[in-house]
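One protein chain omitted, others in place.
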Amino acid sequence: MTDTAVQASGLTKRYGAFTAVDGVDFTIEPNRIYGLLGRNGAGKTTIMQMLTGQLFPDDGTLQVFGREPAEHADVLRKLCFIAESQRYPDMFTAADVFAAAPWFHENWDEAFATRLIADFRLPAKRRIKKLSRGQLSAVGVIVGLASRAPLTFFDEPYLGLDAVARHIFYDRLLEDYAENPRTIVLSTHLIDEVANLLEHVILIDQGRIILDRDAEEVRGSASTVAGPTAAIEAFVADRPVIGRQTLGGLASVTIDGRLDPADRQRAAELGLELAPVSLQQLIIHLTGDDLAASSEGEEAA
Amino acid sequence: MDDSRPIFIQIAEQVENDIIDGALAENAQIPSINEFAAFHRINPATALKGVNRLVDTGIVVKRRGIGMFVMEGARARLMEQRRAEFAAQYVRPLILEARKLGIDVESLAELIRSERTEP
Partner (left out) sequence: MTTAVAPPTTRTETRSRAHEIWRIVRLHSINPSVFFGIPAIILAGAWAVVMVIGLIAQGAGATPADLENMRYSWAVISPQWYLVVVGVQAVGLTFSFALGFGATRRDFWLGTAVMFVLVSVLFAAVIATLVQIEIATGGWGLGVHMFDALWYGQTNWFVDFYTAFALEMLVLFIGAAVTTIYMRWRIPGMLIITAAFTAVLLGGIAWATLTSSWAAIFEWFGALGLVGGFSLVLAIAVLCGVGGYIVIRRATPR
């Protein structure tokens, strides 16, 4: 039995002259919650489509549960992919989707699904075509949770879901994950909301991985220092700077790397203010347009 | 949960605070990993890491199959530890800031005394 859920190396997908995914290497360990993060068009969906056998890679090797996923029923049976733009047969109701789900997902929990339908107040008898965007997302979320697939992908699972529904999703996900550990990959823009759910973060930008670390390692790994420009320059002298803003004689600089108590004291002595950088802010710094060029240098980080 | 420090450390500190202020008595059972995870909406692995930190420092003991409990004498040890950290964490920044504002140590002491007597 293999150790890793997913092993990708040199994974590449091209569309004509455009390279959507550019030779990425990563592994996904079983029974963890991953965040696959990045801007729109970064290549997140393409990666998930390759991992679930929906797209054929152009280059590189890909093993999901020890085997190439595409057209291998024994692998695909263990996967569940909740796609942002999932299409449904024309006449389907949500109830039809849930009726078909156990034929494809052998761990399907009917009682759990029923509870989720009530939680999300989903009109299950209504045709999918007539559902609102949020209700459509709820259908996907319910399938993704109740299928209990060993490897579940949620691609932007909650477009149109309100804050209450999103928190129901987080709560049910954590609850059920605690009881039935499995590998979950979450791809989303709402990074601040999910940051604490993640055990590992893979950040992708322009088809490449620019950060692949444990979430705990990422947290507090960057700080923003604000104060008089001269003092800032003295403080950040030899630190990796990933963001910089100036206003008159004042500067606000984001630095990569953890600050120890001595650093904090020195900052205080220089009259500088320290502020934590959230995962979302860090990602904005790492993938922002203004720093697109300099972030290349951060890849090794 | 704040963003500046790892969450597992914050989880551990929260339990320590509860022990210090008596919310968690010695020998009392602390919440399970999954309860921590659900309450704070955090990954269970993170909660586990926080609790393991408490186990490693001898604040909490795991009893297999039953749960996790506050160790005998944990409160006294935590108090002692926190007192040691107090000067560095609170007093030194206070003096630094006071110096910046031209308040000497004598005036500072006077301020503290008057602050304490106010309602």
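Each chain carries a letter (A and B) given by its place in the written order, and its residues are counted from 1.
Note that a contact is a pair of C-beta atoms (placed from the backbone, for glycine too) under 8 Å apart; a residue touches a chain by one contact, two chains touch by 3 or more.
Note that the structure is predicted; figures quoted are calculated from it, not measured.
Of the candidate positions A:Asp25, A:Glu106, A:Asp162 or A:Glu273, contact with the unshown chain belongs to A:Glu106.
From the options A:Glu199, A:Glu216 or A:Asp256, the residue with contact to the unseen chain in the full assembly is A:Glu199.
Here one chain is not drawn; of A:Glu71, A:Asp238 or A:Asp260, the residue touching it is A:Glu71. Touching the missing chain, out of A:Glu68, A:Asp96 or A:Glu193, is residue A:Asp96. Interface note for the absent chain: among B:Leu48, B:Met68, B:Leu94 or B:Leu108, the touching residue is B:Leu48.
Where subunit A meets the omitted chain, the residues involved are 1, 3, 29-32, 49, 52-56, 65, 71-73, 76-83, 85-93, 96, 99-101, 103-107, 148-150, 180-183, 199.
The definition used in the following text is that only the chains that are shown with their structure count from here on.
The geometric centre of subunit A is 32 Å away from that of subunit B, both derived from CA atoms. By the touch criterion given at the top, residues 1-8, 33-34, 37-38, 40-46, 49, 88, 92-93, 96, 100 of subunit B touch subunit A in their complex. By the touch criterion stated above, subunit A contacts subunit B in their complex at residues 32-33, 167, 170-171, 174-175, 177-179, 196-199, 215-216, 219-220, 223, 261, 265, 268-269, 271, 274-279.
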